[in-house]
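The structure appears below as structure tokens.
A single protein chain has been removed from this complex, and every other one stays in its place.
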Amino acid sequence: MGENKKNMFLKVLSVVSIVALFLGWQLVVDFGIVPNTLLASPKQVIEMFIYKISNANPDGAVLWVHVMTSLQEALTGYLLALVIGIPLGLAMGWFVVVEGLARPIFEMIRPIPPVAWIPLAIFWFGIGLAGKVFIIWASGLVPCVINSFVGVKMTNPVFIKMAKTYGATDWEIFKDICIPSALPMVFGGLQVALAASWTALVAAELIAADTGLGFLITMGRRLLKPDMIILGMMMVGLTGVIIGIIIDKIEKRLVAGVNK
Amino acid sequence: MSKILEANPNTEVLEGARSSFSIKKILYNKYVLYVISICLFLIVLDLFAVLQVFGNFMPRPIEVLTTLINMTVTPLAGKTLPMHLWASLRRVLIAFAIAVFIGVPVGVLMGFSSVANAIISPIFHLFKPMPPIAWISLAILWLGIGEASKVFIIVIGAIVPCILNSYNGIRLVDESLKDALRMLGGNRRQEIIEVIFPASFPAIFAGLQISLSMAWTTVLAAELVGAREGMGFIIVMGMNLSKPSMIIAGMIVIALTAFMISMAVNYLERWVCPWKTELETTE
Amino acid sequence: MQACIQKEPKVTVNNLTKRFGNLLVLDNINFHVGNGEFLCIVGPTGCGKTTFLNLLSKLIPPTKGNICIDNVEADPKKHNISFVFQEPSCLPFRTVKENIAYGMQVKKFPKQLMEERLQKTMELVGLTDCADLYPSQISSSMEQRVAIARAFAVNPDLLLMDEPYGQLDVKLRYYLEDELIRIWEEFKTTVIFVTHNIEEAVYLAERILVLSNKPTTIKAEVKVDLPRPRKFTDPKFIEIRKHVTELIKWW
Partner (left out) sequence: MENRIGNDGIKNVIECKGISKYFGEGANKKEVLSTMDLSVKENEFVVILGPGQSGKSTLFRMIAGLEKPSTGHIYVNGKEVTGPNPVIGYVFQRYTLFPWKTVMENVEMGPKLKGVGKKERREKAQYFINLVGLNGFEDAYPHQLSGGMKQRVGIARAYANDPEIMLLDEPFGQLDAQTRILMEQEILRIWEKEKRTVCFVTNNIDEAIFLGDRIVMLEGKLPSKMKKIYNVDLPRPRDFTDLAFLELREEITGETELAL
């Protein structure tokens, strides 16, 4: 009984906390404690949201276009990272030659923050889709490779010994034992890679873009419109959360297919 | 039959004996492969540069090296490379200190008190999905283009792992260790000092580690927009001046710094909690 | 020693020696295992048991000497060697049935034969009901039985067992030991069973090899010619058990 009561109380407290935050924020702006040029109230942000659904002004595109542009860039880069990173990581984990050849290069590239790739990416691929996809790819690749690599390395040695005593070849062990063993770890990497990709996307769009959510934020600053900035930030957060949930769902289904 | 076995080269590879010169064995040696890999990488880069695969935007490795050396002695925008590096590092350190100073106590408080957790965590989770870089515009609007806005953005990036790891560190302390102390007659105060703090320390420390590398990533992003010094500034300059060798030299320094930071933190950890790091090296 | 072998030798081990650097782990081991014989190997803790088994299964090469099956150098790719490990070794991402089939898949058994043997072993081990369950859904003793079924299913020339019942309670162990004997009698497999538990060795084996401490050599050979099913309280059983215990204690 006491336990239930306490949980109820904590839940209410959480709701109160959120409500208080938004209320306080609204009041701070309404009473002019913070000037409206620096902070927009939640109400203004919502108004901006409704306005931007159908109006391309003042930044040249409706909200939907910004979201779609960002999504397209992010998902393309992300999928490319998966397609290249996962097989590479898996192979690095099992085949000595692949590890020996790929690892030094990977270790050299790994500590470079994705943001640092932006200037080169623009040089090489321009400020269009390709440039941003490259940056996102570079940031998503690292977690994909690391998790797949570690997943294979963590394969229970008893399984490998068992397969060897039956006379399985290296390739058979890799295919039948190492890859399925590594899958949970690989899936774990998907979320990490997604978060990294999404951050890189915003950074890329801040520097060079003519549409996209990052661009929306930059335009908000140039036009001194805090409501637009905050709208952009919230859309970034929201979209990120939604893709995260979708990936999580896909992951759960796939893992369920593999493990149970 | 045993003679044949002794001559089997496969035996030697697995045994790691000294005296056999099979090509296969040399090619399968990790370190040999590492060297081959790096050489190949550099050669391919050079080829790309010479064949102008990316137009003029791919410098030859040797050019990058000369630029790097050049930049360490010749000032760029009034500062040499080490001074730019220090400008970035200073921002990182200030912001990191602020993030730790605020984040760890908040996380610890959330770990201990379910009421504090109920109040803080929804707000925390509301802000968490927004990448720190998305704050740039707002930060510039609020704090101008100077140091304060950059530090602000870095703090936003660095504080998340501090809070998260401190919270989980405190919350996920092995219950049986608490039981063990209680069975030895420990009271609540002794439980906190003798068990909860030392047991959560590795998690908190890991949080600091992530936080520091987050800070380093974020500082670059912050410097990409309107900075007059720092490593981010150098690569932006490289872009504006169309000097890719400068960008790559900057990236090398950035990567090396990131690497050195993580090495330093690893050593620090080995030093402050030997009982944990030894575990990782022995197993 | 030769006198002890009644069945024709299936596996012969000649001058088996293993060094790691300068450390001599196994010193000149010679023995035979008859066709379809159940051989137990016991020894004190740290007697290089793991190395010994890894050598027999050809996971690591010997420094000197060799192992022959039917007078041909043993090779996992040519011969059917099965290994039941002490640790759980069921692949978590395969069902019970798929786990049992794994060895036969590697050996590329024809489909029909595979299905036949699969049904037979599952019946013998009593796993037919949980054929489609995953290892995480069955108990650890069940898991070990899956591993044993997998090992028998390939009709191995040599079956190596590394203390498969080490952590189980007595009652369960009795039951599984009886089951093991039943399967063994059905399939007539040549078995080398390594254990620390002397009682278990006396219960199962036709012959027991006692190993010495490092460097490992064969110190003694004990023949167990008790009728089956054996009884733990049988004075003859106790006598043999005491004898083997003495042999191990003496070092």
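Chains: A, B and C, in written order; residue numbering restarts at 1 for each.
Note that a residue touches a chain if its C-beta (ideal position, glycine included) is under 8 Å from a C-beta of that chain, and two chains touch if they have at least 3 such contacts.
Remember, it's a predicted structure, so these values are computed and weren't measured experimentally.
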item	value
Chains in view that touch the one left out, judged over the entire complex	B, C
Listed residues B:L177, B:I192 or B:I252, member touching the removed chain	B:L177
Option from B:P61, B:P122 or B:P198 whose C-beta touches the chain left out	B:P198
Subunit B residues that touch the omitted chain in the full complex	174, 176-177, 179-186, 190, 194-195, 198-199, 201, 273-276, 278-279, 282
Residues of subunit C (touch criterion as defined above) contacting the omitted chain	44-45, 139, 141-142, 163, 166, 169-172, 174-175, 196-197, 199, 232-233, 238, 241-242, 245
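One rule holds for everything that comes next: only the chains that are shown with their structure count from here on.
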item	value
Length of the shortest touching-chain route, subunit A through to subunit B	1
Inter-centroid spacing, subunit B versus subunit A (mean Cα positions, whole Å)	18
Geometric centre distance via CA averages, subunit C-subunit A, whole Å	51
Distance from the mean Cα position of subunit C to that of subunit B, given in whole angstrom	49
Touch list for subunit A against partner subunit B, complex	6, 10-11, 13-15, 17-18, 21, 37-39, 96-97, 99-105, 108-109, 111-120, 122-124, 198-199, 202-203, 206-207, 214, 217-218, 220-221, 224, 226, 229-230, 232-234, 236-238, 240-241, 244
Of subunit A, residues touching subunit C in the complex	156, 158-159, 161-168, 172, 176-177, 180-181, 183, 258-260
Touching residues (chain side subunit B, partner subunit A) in the complex	27-30, 32-34, 36-38, 40-41, 54, 57-58, 114-115, 117-123, 126-127, 129-138, 140-142, 216-217, 220-221, 224-225, 232, 235-236, 238-239, 242, 244, 247-248, 250-251, 254-256, 258-259, 262
